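One protein chain is absent from this view; the other protein chains keep their places.
We call the chains A and B, going by the order they appear; numbering starts again at 1 in every chain.
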Amino acid sequence: MEGFVLPNETHVTWTVMIVLYPYITGLVAGAFIVSSLYHVFGLEQLRPIARFSLVSAFAFLLFATVPLLNHLGSPERAFNIMITPHFTSAMSGFGFVYAAYGIIVLLEIWFHYRADFIARYESSRGLVKSIFRIILLGSTVRTEATDRVDHKLVKVLAGIGIPVACILHGYVGFLFGSIKANPWWSTPLMFIIFLFSAIVSGVSVLIFLYQFVHWLRRAKINQVTLDTMARFLWGFMIVAVVLELMDVLSIAYEQTEEWAILKELITGKLWYTYVICQLLICSLGPFVFLSITTLIRLPRRWSNGLIFLSAVLLLTQVLLMRWNVVIGGQLISKSYRGFTEYLPGVFAKEGLIAAATIFIIPFVLLWAFDKIFPFFTPDESQEGTPDAV
Amino acid sequence: MNDKSHVYRVFALLVIAIALGFIAQRLLQPRSFGEEGHYRADSLADIMDLEPVHQGRAACAECHPEINRIHQKDIHWGVQCEDCHGPGRAHVRYYRDGDGGITQDQATMPAEYTLEGCLFCHRKLAARPSTFAQIDVAEHYEFLHVTDPTTPCIECHSPHEPLFLLESVSEARVHPVIFECDDCHAQPVEGDYKEVPHHPTIFVCGDCHPSVTRDFAKHEHSFLRCTACHLYHPENETSGRVFQNSNREFCMLCHEKKPFKDPVGVPQIMLRPHIEQMAPVMRRDAGPLLEDPTACLQCHFDYIHDSRLIRRLQEQER
Partner (left out) sequence: MSEKHDMATRRRFLQFALFNTAGLCVGSLVAFGSSDDSASPSGPDDLSRFDWGFIVDTTRCIGCGSCVRACKIENDVPDGYFRTWVERYEIDEEEKVHVDSPNGSLESFRQDYVRSKHIVKAFFVPKLCNHCRNSACTQVCPVGATFHSPDGVVLIDREHCIGCGYCVQACPYGCRYISHSLGTADKCTLCYHRIHRRLETACVMACPRDARICGNLKDPRSRIRRLLHERRYSLLKPELSTNPKCYYIGLDLEVK
């Protein structure tokens, strides 16, 4: 506690769970947009990662609500948000946007994987066969014509999915940006900052997983794909960081009433997590590295190493950004006269172990999915064999 | 046509799911939701039906009319019974309503007449309006020659009538504002403000009552301010109420002999023996004096003001 905080502000209301929630939805939106770059905009270089990114988006999407449910005071009433949505609230759309997005991703995966499902259906027997029959809704016929239809629908769904993904994640930004009571949150830029940082985190996590899985399996990566993703990451991170800086700079330059307290926040409570870690280490570092890998020809080992490092740093950057926004904003007393304190417990209900568990489960899910339908078949990562899409 | 059968199936499933969702949404809406606005109208009644815990002075007065009467005439009239005694719900339920679910223990009001409880209001703090009665305990006890610093206020002040006013607060005279030096000066000041160049003119008691103050200055209590006995209670920026306190209990606040007081310093007596012993000396009848709330002033008036002066003033008024 520093200075004066209002008596009800000694406890931070939104904990590390609410840090995790936009982080996970950010991964969802980012990963989905990468898959759409291939499906909608036909970026062939991204084909090897397209289906992986789509399933990643779904895996993260499944767990995006878990931190929220863990945080709710009365989680058993969570569905009230859809039963009696109060549309003056930015949060009320959550259930619908989330459901719509979930349906789109699910449908897209279903159409995308239909050919694989049919192959499994035909090759299996007994219970597994009937499970696949149910999954396929009884339509077990695959022809060139159905493939064409599926392909087209995936493209349409991916196209619809882009704005919905933007809404899903941008709305999280709006949720913070529209709180006029909080000077650190209240900015119309918040929407777009969240969107771009979401894409950054989504691309980063894909690069990270792609390289990590291939390293683990001693498999050869598709250099063109990786370079393309690194270029995208470079571009998106520049926009994201510039927006983040613009926001703070404009408040600082305007010297508004809030700047007095925000300056103290930045140079005090958030000095390490925001200035040192988020801006200097995790933004400037990847910017330099990715500039090098994009603009200068380096030995592959070197450039891939730098890309991997950048992806990890940017993943951290986005997590730090979520922390600095969500927690940072709550540290400021609404009296503008002091700061409260927050340290997440380790074993607490909303503590670090719970957070880590929630964050790790989607990766486990991806691993399990990969066991059934491998994302990266050896020949695919070499050249990219034509698949059902 | 067969090419798209799976598409129809999946979208049919989707439409059914959405339709079911809508039906579920309708069915799950809480009763009375949306009747008045976007909320459960019944929740108003839920909140209204909560039972009040604090009973209010009127409820206390039903059974304790005498204490209420004393309390209402004195300066603590604005202080609620439950501010000091705690909430009265259990007490009222047990004693008035005969609620069997409450034990006598629960129904007992926790009295709070500790030193700290009084100091919640009366501790000297810079942020308290200077016109509000507040004390620095050490200073106050030194002034009164109290030797035990833990002495609770109620040893001298009755919480129900802390100043022993004889007239009711509501009947007290409205008087233009009285300035004291410390209304503006945080540090004690000495001397006459008129000797300070450019000091704003203020009205002191002597401006309107010159003969009384001149007379008072000659007597033994001259170290006190007029407002020590003519208590002034400000009500707004321009006026307040002034009380003429002639109650013997008020005099005894300083002059009563108490075990926790240093016997040297202020003259201290025990009221009853003092009247019995001194009445013959003063050629008075002790009986009526013992009953008289203004007993002290019957003999000691001249030690405060010159009695002739008061008589003269009264004649002028007539």
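Quick notes on this one:
Methods note: a contact is a pair of C-beta atoms (placed from the backbone, for glycine too) under 8 Å apart; a residue touches a chain by one contact, two chains touch by 3 or more.
A quick note: this is a predicted structure, and the numbers were derived from the prediction, not measured.
Within the set A:F94, A:F191, A:Y274 or A:F289, the residue that contacts the chain not displayed is A:F94.
In the complete complex, the hidden chain is touched by one of A:N80, A:S124, A:T273 or A:T294, namely A:N80. Touching the chain that is not shown, out of A:F208, A:F287 or A:Y336: A:Y336 (per the contact rule at the top). In the full complex, the hidden chain is touched by subunit A at residues 3-4, 6-11, 13-14, 68, 71-75, 77-78, 80-81, 83-86, 88-92, 94, 175, 178-182, 330, 333-337.
Touch with the hidden chain on the side of subunit B covers residues 30, 33, 36-40, 43-54, 56, 76, 78-80, 82-83, 86-87, 119-121, 123, 125-129, 132, 134, 170, 174-177, 186, 201, 203, 207-208, 235-236, 238-239.
Keep in mind that, in the parts below, only the chains that are shown with their structure count from here on.
Only residues 2-7, 9-10, 13-14, 21, 25, 28-30, 33-34, 38 of subunit B touch subunit A when the two sit together in their complex. Remark: subunit A residues 79, 82-84, 86, 103, 107, 110, 114, 136-139, 141, 143, 145-146, 148-149, 153 touch subunit B in the complex.
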